[in-house]
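Of the protein chains in this complex, all but one are displayed in their positions.
Let's look at subunit A:
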Amino acid sequence: MRPVAAAPDPTKHFFQPIIVCLTVASVALTLFVIWISLHDLSLMRAGSEKFVGLDNYVRFLGDPRAMAALWRTVLFTTLATVIEIALGLAVVLFLDRDFAMKRLVRTLLLVPIIMTPVVVGLTWRFLFDPATGMANYLLSLAGISQVDWLGNPRIALFSVLIADIWQWTPFVILLVMAALESAPTDPLNAARVDGAREWQVTWYVLLPMLRRALAIVALIRAIDSIKAFDLFYIMTRGGPALSTETLNYYGYIVAFTNFDISYALAIAIILTVFTNVALLTMYSVLFPKGGDR
């Protein structure tokens, strides 16, 4: 027997229209994008649009530039996420004590996050200027010769990575710090009483407690790194010799330099699918079913 009249939920008048609007908008847009990606649509050849099926996707598979860009995206995302989490965690453990300037330090940590990426990019471009930049000046004090930070194709990607790490490690620190402060201290003390050494307390008790927070931060950072655009645009524009062209940036070039809209959207869809698969995999590894220690 069905319940005659379930208690009406008054909040539904609030969320239902919103859900409907969002669903319609996102489904319609996604379908439209897929539809265009199945055509040959170039803004420089108006009136010659035609249906080409999966041609744009086949073209992607045979496009070495796209493949190299995909690989660079993977490399950049992995390095950025891993280094930012590791560095952030180290700094959190270091800051996890009471000291006089704690509030000030926490405020200062916000500065890189608040700065607009354009300013960050320009600042690092000046720092990395081979002739007048601070980076080479510091190296020269140590007797190391000039490094062409953004002009050497073997180094440029890592120079952008440094800027990204500088900007986003504080984000990791803030989130993990918050998690740490809301975590109970009893288990730590219990472990100490049981005779565990300090590194054992950290490794076996503290880190497992922070696992969820770290996983969430890692997911957020990974998603952001895959989408990273502004630093690349400001610092290197994908150069030199394509050494900093990520898939996201390549998609931008195809759309707004080559005006090949349909291929650009195909790239965008591939990047979206790829990101979803990668992140869902990551998610299931980080949060195994039933395993919630």
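Operating definition for what follows: a contact is a pair of C-beta atoms (placed from the backbone, for glycine too) under 8 Å apart; a residue touches a chain by one contact, two chains touch by 3 or more; residues count from 1.
The criterion applied here is as follows: contacts and distances are computed from a predicted model.
The chain not displayed here is annotated in its UniProt record as "Sugar ABC transporter substrate-binding protein", chosen from "Bifunctional protein PyrR", "Sugar ABC transporter substrate-binding protein", "Na/Pi symporter" or "Dihydroorotase". For the chain missing from the display, the contacting residue among A:16, A:30 or A:258 is A:258, taking the whole complex into account.
Residue in contact with the omitted chain (choice from A:37, A:169, A:243 or A:275): A:243. Contacts to the hidden chain, counted on subunit A, fall at residues 40, 42-47, 65, 129-131, 146, 148, 150-153, 236-243, 253, 256-260.
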